[in-house]
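Note that one protein chain of the assembly has been removed; the remaining protein chains are unaltered in position.
Each chain gets a letter, A, B and C, in the order it is written, and its residues are counted from 1.
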Amino acid sequence: MKTTVEESTVLDAKVLELNMGPQHPSTHGVLRVKLKLDGERVLDAECIIGYLHRGVEKISENRSYIKCVPYYDRTDYIAAVSNVYGYLLGVEAMMQIEVPKRAQYIRIMMTEFSRISSHLLWLATHAIDIGAMTVFLYCFREREEILKLFEALFGARLTTHAFRVGGLWKDLPAGFEEAARKFIDEFPERVDEYEQLLTKNRIWMARTQGIGVISGKEAIEWGLTGPVLRGSGMKHDVRKDRPYGGYEEFDFDVPVGENGDTYDRYLVRLEEMHQSRRIIQQVLDRLPDGPVRGKAPKIVKPPVGEYYSGIDGPRGELGYYIVSDGSAQPFRVRIRPPTFISLQVLRRLVRGHLMADVIAIIGTLDIVLGEVDR
Amino acid sequence: MMDFLRRIFFVDILKGLALTFRYTYRKVYTEQYPLEKPKLAGRYRGAPRLNNDPVTGETLCIACDLCAEICPEDLIVVGSQRDPESRKKVLTHYTFDTSRCLFCGLCQEVCPTNAIELTQDFELAAYDRRSMVWDRKQLEKGWDRIHFGKDYHK
Amino acid sequence: MSEEDEPKQPQKPESPEAPAPEAEEKETAAPSEPSPESAAPEKPESPEAPGPEAGEKETPAPSEPSPKSAAPKKAAKPAPPKAAKKKVLSYEDLEEDTLLQKLKEKFSEGIVSGQSFLKQPTYTVSVDCLYDVMIELKDSPDWDFDYLIDLTALDYLGDEQRFCMVYHLYSYKHDRLIRIKARISEEEAVPSVTSIWKTANWMEREVYDMFGIDFSGHDDLKRILLPDDWHGHPLRKDYDIKLQDQAWIKKHLNIIKTPA
Partner (left out) sequence: MIEILLIYAIIPLIKIAVIVLFLSGAIAYLTLLERKLIAHIQVRLGPMRVGWHGLLQPIADGLKFLLKEDIVPAKADALIFTIAPAISLLPAFLVFAVVPFGPPDMLKDFLSWILGWFPFLNLDPETIARIAENSIASGGYVTDINIAVLFVLSVSSVGILGIILGGWASNSKFPLLGALRSSAQMVSYEVALGFAIIGVLLVAGSLSLVEIVQNQQQEQIWYVFVQPVAFVLFFICGLAETNRLPFDLPEAETELVGGFHTEYSGFRFSLFFLAEYANMIAVSAIGVILFLGGWLRPFPNSDWLSFLDFIPGVLWFLGKVFMFLYIFIWLRGTLPRFRFDQLMQYGWKIFLPVALGNVVVTAAVLLAFL
């Protein structure tokens, strides 16, 4: 069944080299995959990235700690809120700034909203890659509602510049809680609709089951995190393993898959949306009163030191390794991009599959090229 | 057996079809954008504006340069002069390069007098790059929109 | 969505004529003056403040290659003396750390130091035994660091051992996060850990791309984010942020004049 490059040269079959991307409808941006094809069967694939490289890490070294923040919105622009969250947790830990409870809760809520919106966008693009174009627009409808919430609270929809050192920019606007409640009340129904279109659909199952299988052990070896790792049956979540920012106060499950294939990862992400919804519900029920911005100095100057702050972003472990030399600018900020690392595994996953599966596997890894290339 | 029957009668597909059929005659969700302007939240960060005192009509800017300092992209240039009489800094010019703006809102956050403010105006397209650098006059007036064809905004 | 809470009307300052705002401005402007490029002479702190001041503030960790020596330019910037109200965070030497003891037993000289900052332990090892230490950490059931979170490098320009490799390891089994550091000079190569964790592959390529650090034993070491024929390694400290490979740009993008 599986042909390797060597075999096919022995058989004197011609290998077709196909450039998928950087401009291709379903490489989610500017990913370029060089495929070696035997007919439609993929013998090898090489990712060529860097088309969106903007040098965010270099920019960070040349900006003060506060000025860096808007740039992290633009690494993983699908889940901008999570990005800023991870970085600020690191800075606040180094500065020993106490974030007020209310701000903590709102941060968690918005991060979970960001997870839902990111998963919705993933589902939308994944579905349209496989041909189900209607799910795309249904998902965008719900995402729009979340973006409206972002707009009301943060003042922007996509690159939100969500949080500030020590808390939030401003408290929740009037009517926010009602809108959020309305959204989470309606949300399960909407997810059921996607499921009605996809989960049991024989074409969807045929296209995703058994595609891109990776075992849990191998997934760890490849450094996979987040839903991709959980889809392989490993119950690991940074929110549970190394709780941060107050996540330990909330009740949620970590869904896991069984087979580690594309279908399981799909189910895991759907369930994660439900769990995020649960967290938001708890936040809304228990939201304390109080200030939303802690006492943070005007100039952020962490002491000499280094800190790694990892959070569970929608795509996996999103880490910020901040090294301070005591000045107002970071000595180095290293972003651990979850999708940069999980994209490596593409080569391993697509071998032996058909060309159409490459699309499905790229989709299931949920890459964002802004983050891969930074 | 049940499963087999389901497969034969395309139950999965018919369920999907039923859903899409229900939606076909439901109210649409989208907005017809240029005809229908979106309602933006009050906090929305769009086109910058340099506010004047509503009573006296004088600028609120005290030329403290904080916005220029905090701007990650260094796109704000504040020019000031010291008034020899009152020993106060007086704003001479102010430029804001919207083509490079991140719309992060740090400038309006840091402004002590609420002089610089990001408004809800979001249609910032211009025909050339030069007109994306706004000077003080334009900032105070607000964005003079590029109109296309028949004016959709009237 | 919610109609807005704050009106977008320009707020009237209390008294625009009074000197109050100006005074306020002076107060606020000075401390929130973070960026070095705008270090204006009118600032209260004199920019000639002695460099060692920054060094004094740090608790000197003898074996820790701390960043104090790293940025000579930035070290000239005075640290705010008032900010140190709370207990200043600093590196602490690890004591009674079984991992450090075990490693020292096994590799003796190879383990340079063990410290922790904000409860995140850092072990500095010499590059010669880095590979063996990594194998030990990954394979020994006592440690079982099966997950390489991150791999990156730091550039301490001016030091003899210019670069510092940083590895973040995590053990799912023991729920433990550690950091391994190894200093290398510019010419030295680092043993590749791709054979230990597959995930190191692209990360090492990125370090090679951004710092120009060579990895021995990496089977596909080439640039990853930048084009293959690019010159220079952008994350080095001597690579200015505005620096670009002009020859490359001219050749590939046909842009003759690029902003300096």
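One rule holds in what follows: a contact is a pair of C-beta atoms (placed from the backbone, for glycine too) under 8 Å apart; a residue touches a chain by one contact, two chains touch by 3 or more.
This one's a predicted model, so the numbers in the text were calculated from it and none came from an experiment.
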| item | value |
| --- | --- |
| Visible contact partners (per top-of-document touch definition) of the missing chain | A, B |
| Sole contact to the chain not displayed, among A:V15, A:I203 or A:I299 | A:I203 |
| Per the touch definition above, residue among A:G131, A:P188 or A:G352 touching the missing chain | A:G131 |
| Residue of B:F4, B:F21 or B:Y127 in touch with the missing chain, whole complex considered | B:F21 |
| Touching residues (missing chain, whole complex) on chain A | 16, 18-19, 24-26, 40, 127-134, 136-138, 141, 197-198, 201, 203-204, 206-207, 354-357, 359 |
| Touching residues on chain B - with respect to the absent chain | 13, 16-17, 19-21, 23-30, 32 |
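In the analysis below, only the chains that are shown with their structure count from here on.
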| item | value |
| --- | --- |
| Chain centre separation (chain A, chain C; CA means) in Å | 24 |
| Chain centre separation (chain B, chain C; CA means) in Å | 34 |
| Interface hub residues of chain C, defined as touching at least two other chains | 1-5, 28, 32-35 |
| Touching two or more other chains - residue numbers and ranges from chain A | 63, 66-67, 148, 151-152, 173 |
| Contacting residues of chain B [partner chain A, same complex] | 7, 12-13, 15-16, 19-20, 23, 29, 40-45, 70-72, 102-106, 109, 118 |
| Residues on chain A engaged by chain C in the complex (per definition of touch) | 49-50, 53, 55, 57-59, 61-67, 93-94, 96, 148-149, 151-152, 173-176, 179, 220-224, 234, 236, 241-242, 297-308, 310, 317, 319, 321, 323-329, 331-332, 334, 336, 340-341, 343-344, 373-374 |
| Chain A-facing residues of chain C, complex | 1-5, 28, 31-36, 54, 57-58, 66-68, 70-71, 74-75, 77, 79-80, 83, 86, 88-91, 117-118, 120, 122, 146-150, 152, 154-155, 166, 168, 172, 175, 177, 179, 197-203, 206, 210, 223-227, 234-235, 239, 241 |
